[in-house]
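Data first, discussion second: the structure below is written as structure tokens.
Yeah, one chain of the complex is gone here, protein chain that is, but the others are all in their spots.
Moving on, here comes chain A:
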Amino acid sequence: MRRRLDWPGKKGEGTLAEYILQMKDIDKTFPGATVLNHAGLDVRQGEIMGLIGENGAGKSTLLKILTGLYTRTSGTILFKGREVTYASIEESADDGIAFMHQELNIFPNMTVTENIFLDRKDYVGKFGMIQKKRMEEDARKVLETLGVEIDVNRMGSELSIHEQQMVEIAKAMSMNAELIIMDEPTAALPENEVEIFFQFIRKLNRRGITIIYVSHKMVEIEAICDRVTILRNGTVVDVVNVGETTVEQMVNKMVGRQLDEYYVHTPTKNDGVLLRVSDFNGENFEQVSFELMKSEVLGIYGLAGSGTLELAETLFGYRKPTRGGVTLNGQAIKKTDIPNMVKNGIAYVPLNRKKDGFVRDMSVFENISMVGCGSYRKGIFVDWAKNRDICDKYMEALSIKAVSRDTHVNLLSGGNQQKVVLSKWLSIHPKVLILNEPTRGVDVGAKAEIYNLIDRLVKTEELGILLISSEAPEVLGMTDRVMIMHKGRICATLKTEGLQQERLLKLASGGKEEQSEERQEIT
């Protein structure tokens, strides 16, 4: 289904020639590394231009050069036909380029009004005093024209992610931005709000605003963009029209090699119950009962707020269950706190990697050996030599791209960071591995590697995997069975094979199923 059909008359094919932005032959070298090599970006007036590339391909460097955060080594930039070189974000913003960052830049301690108009010189009145009244009125006007209902006096800390985004867009609009750069704008949005956000982008686009859309999510690129610029290793590989190129072709150009089948998981034979959870209750979920088989990938699918996060964190012992119990290999686990869960072989790869997954200021080695280092000892002392071997083994097995095991984790790309988190847990040979959105913020190549790893693990190691995800294709492609959660309860447990995405979404959003005879319910 091509989206183009539902809003005709956006632009005639004949008037496409005019470019709002032309970046030509942009080179950027950092000491010791060439990040951009004759890269460019040509964006037509009024289009939505996708920008894709693996982590490190140079997307953000290119955009930072455009907005004046970095200086270029060579090359020219034409904006609205004029040659420009911005010295700061302020300058590029004054000229009509707004940048919406992946991490939303909301000030929690300021009102919506102030978040929109912060540090704008047009509101400085007599004696350097800020004209608050006028600012509030204007904030109200901007939000109104966007059709958004947010009280301008609310504090930034009270806004939902969606509202924060709207405020960011209002900010861009208030600056009369003609070009808005959106860097992974849906990274923090629950899947069911993405479509609302897209409608919004289209509305902006109809008002003649040009958009550069950066994302790892090919589904989104396909749904929202007109054309796509593909970057690889600092060079533009191709610029394609979305309607004429398949996602596979784009991905292959982006990674520069034929990606093997993306979702590699094939069903495994289930030999016996590994984990039994019965009548489990806790914060935001109730009456959850299920069984995880050995060598099985069991998916848990639910929209944001459906209780999947709390269920996972309670299973790992981070939160306390109010009722119910967990049995592992037939043995009831009595004490449900994290140390005991880990001792029993339950491992958890958390949702928010940066915050909960690893220690930023520690090296790859320190992070990987964090949990397992005590298992290898010489007398009462930790055997670090042995630990280093183990670390190297996992770095190789998971092909973690780091200069050495002593590299700081925060210098790695998202995918490699996630592999470090995985290695940490794999080193203690867990029996149950709980993965919460394991591929969030991870580029396509690393994503494929993580999927490969999941499949390899259940087939070679004696473990079961709980895969929590809000990405329907991931759940459908990588699991043997899937439990669907809605409002804290499990509303269905289905065999993944032959399951349709529509049915999954419908169940997850609370839709009832007609009592069909071929219902695939298990347990």
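The definition used in the following text is that a contact is a pair of C-beta atoms (placed from the backbone, for glycine too) under 8 Å apart; a residue touches a chain by one contact, two chains touch by 3 or more; residues count from 1.
In this section, contacts and distances are computed from a predicted model.
Peer 1: Looking at UniProt, which of "FAD-dependent oxidoreductase", "ABC transporter permease", "Cytochrome d ubiquinol oxidase subunit I" or "Flavodoxin domain-containing protein" names the chain we cannot see?
Peer 2: "ABC transporter permease"
Peer 1: Considering the complete complex, identify which of A:71, A:85, A:157 or A:287 is in touch with the unshown chain.
Peer 2: Missing-chain contact among the listed residues: A:157.
Peer 1: For the chain that's not shown, point to the residue among A:305, A:374 or A:511 touching it.
Peer 2: A:305
Peer 1: Please give every residue of chain A in contact with the chain that is not shown.
Peer 2: The missing chain touches chain A at positions 88-90, 93, 99, 101, 103, 105-111, 114, 118-119, 121, 124, 128-130, 132, 151, 153-158, 160-161, 188, 190, 284, 304-305, 309-310, 351-352.
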